[in-house]
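With one protein chain held back, the other chains of the complex are shown just where they sit.
Note that the chains are named A and B in the order they appear, and that numbering of residues resets to 1 at the start of each chain.
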Amino acid sequence: MTRTVLIRVASLVPLVILASFITFSLLQLTETDPAIVRLGDDATEEAYESFREQIGVNDTFVVQYGRWLGNAATGDLGESWNGPNQVSQLLKERLSVTFSLALGGLFVAATIGMVLGIAAGVRAGRATDSVITAAASTGQAIPNFWVGILLVAFVALPYDVFPATAYTGPTESVKDWLISITLPSIALGTAAAAAIARQTRAAFVRVLHEPYIRTALSVGLSRRSILYRTALRNASIPVVTSAATLFGVLLGGAVIVEAVFAYPGLGSLVLEAIQNGDLPVVLGFVFVAAVGVALVQLLLDITYTVIDPRTRVS
Amino acid sequence: MTVLATADGLTVRFKRRRSLTALRPPPFTAVDDVSFELTSGKITAIVGESGSGKTTVARALLRLVPFEGEVTVDGVAVHDLPTYPGLDYRRRIQAVFQDPLQALNPRHSTEQLIGEPLRVHGHREPTEHSSRIDELLEHVGLDAELRPRTTRELSGGQRQRVAIARALASEPRVLVLDEALSSLDVTTGTRVARLLRALVDADNAMLFIAHDLALVRQLCDEVLVMHDGRIVERGSPDDVCERPQDPYTQRLIAAIPDPADALAR
Partner (left out) sequence: MSAPEAPTARESPIVKIAWGLILLLVGVAILGPWLSPHDPNLGDFSKIMVGPSSENWLGTDNLGRDTLSRLMVGTRIAALAGLEATAIAIAVGVPIGITVGFLGGALDRLVMRVVDAVAAIPALVFAIAIIAAIGGGLTQAMIAVGLAFSASVARLARGLTLSERERLYVDGARVVGLGRSSLLLRHILPNIGGPLVVIATTVFAQAIVTEAGLSFIGLGVEIPDASWGSMLTNAQRVHRDNPFQSVPPGVAIFITVLAINIVGDSLLRRRRGESFDHPAGHLEPVIARSKDVDAPIVDPIAQPMTNLDRTAAGADWAGGASRVLTVRSLSVNYPTTTAVLSADFHVDEGEVVALVGESGSGKTSAVMAVAALLTPPADVRAAELSLATPSGDMSLLDMSRSEQRRWRSQLGVVFQEPAASLNPLQTVGRQMADALKRVGGMSRREISDRTIELLTAVGLPRPAEVARLRPDQISGGMAQRVVIAQALASEPRLLIADEPTTALDVTIQAEIITLLKQLGEQRGLAVLLVTHDLGVAAELADRTLVMYQGRVVERAPMAGLVTAPQHPYASELLLSVPRNVGGVRIEPKIDRSASLAVPTAGCVYAPRCEHATPECREREPVLRNVRSHLVACIHAEELDLPAIPVEPSAFEPGGER
């Protein structure tokens, strides 16, 4: 098991590094001059030049990227062009909001989606299934930030249970944190739950056609045991596999949904950075997102090897 | 009788997947030093079980897998050919595979399937293609009215006859039949086997890949028995089946179920 985990880690690290390299290269396309970003329009050419020298943008591309990557490995994502702040510090302050929402969304999506998907799969071809399938097809089309807007307009503002704008960090109060991420998580999770429900149903139906289900039946196992042990475990494999991609989608969605609730997350930080031409922050943002997705992927990979022993490395 | 194909020291190795635990895994030898000749007017069989390498031999002859050793087909040195060997080679050797539902493009009609080699090889004027298609269908015992049908709309035997007609369209010298009767019902298989017997003549040779030694004994003129990538026994069907020398061949023969065994019990 340890070995399996180590091998998964070893394959995810190069992926994240390559992702950072691609983003780093991409941001070289910009015409933004960091010296102007920091010093404004009216500084002297010498001042500009010495600033460029100081932050190292005059070095070759390879040297710049090598330095960035070396620092990133120690948790240092460089200095913001816009001010003396460390990018990692800026991101750290905002990280909790966006990741809380994305994980909350994943939780909502996974629980609701699995339950509905199983309910539909078990009763496939009957009324329950038709209703759930129709609801899932519909739910998948609802834009998450619009759900957020509606929740703010029709739930948070009229009733005084959930905050419309105030985010509370989990370190301050777990209860308030949970309350503050409930509505955004629902907003994010709705369409994702619909997607998981459809996927679970499809996987379930496919598994029920496998010959080993017939064997289980012929051996005399109960319907319950076949559905909820044999079939469910087999059907959950494709769902778990795709959940990492879904987490990426939710992380992107969280950037927009947090704007609906005016939560101070990565989204508002990066929007400000784009307006200011503060590219190290943008790069840091992409890097953090990629690392986040990779970590979730790792967790899911481990779950996956628990469910499906065939994937274990021996 | 002329020799239409030869294999000399034919060996096929497959790379194994590299993994973090095995960075340089040794290759897997699917076919190991196999030599044989195909002569005109004869059906030569390669018999073996799954994993014996018999299908890989066929794929090497068809230039679908890279191989070591020397292989010639109708005078062409196959080992010198590129991965996509071009029409001059392709028209000399054709193949019929096990499952026609998979081996024929599911979107194409009978007409398109048989017309494709005619068009590609440009043997005849395009105006003659249509009558040639009818001729080929007739040749394999099919009605011309099946021309618009796709493989899904044909019976198992009809599908395999279409595959044979398609293979014959370029007038090949060598026809490879890779388990071509295995997916058919036994009565249908017998009819298609009779067709094959009728199609082999002084101008062509057939390589019949099969797992069924009893069928091979009735149909073929020469038998090679393969086991774990090697040829373990060869000879005339009656010799091999009546006086098997290799223990594996003996096991294979002992395993053939026979209706007459009902009387022995």
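Points to keep in mind about this one:
The working rule: a contact is a pair of C-beta atoms (placed from the backbone, for glycine too) under 8 Å apart; a residue touches a chain by one contact, two chains touch by 3 or more.
If you're wondering where the values come from, they're calculated on a predicted model, not measured in any experiment.
Checked against the hidden chain, the listed residues A:Val63, A:Ala153, A:Ala166 or A:Ile302 yield one contact partner: A:Ala153. On the side of chain B, the interface with the absent chain consists of residues 49-50, 59, 62, 64, 84, 86-87, 90-91, 93-95, 97, 99, 102-107, 116-117, 120-121, 139-143, 154-158, 161, 163, 166, 170, 185-191, 193-195, 197-198, 211-215, 217-219, 238, 241-244, 250-264, using the contact rule stated above.
Where chain A meets the omitted chain, the residues involved are 15-16, 18-19, 21-23, 26-30, 121-125, 137-138, 140-143, 145-146, 149-150, 152-154, 157, 205, 208-223, 225-227, 230, 233-234, 245, 248-249, 251-253, 255-256, 259-260, 267, 270-271, 273-274, 279, 282-283, 285-286, 289-290, 293-294, 297, 307-310.
The rule is short, and it goes like this: only the chains that are shown with their structure count from here on.
Rounded to a whole number, the gap between the C-alpha centres of chain A and chain B is 52 angstrom.
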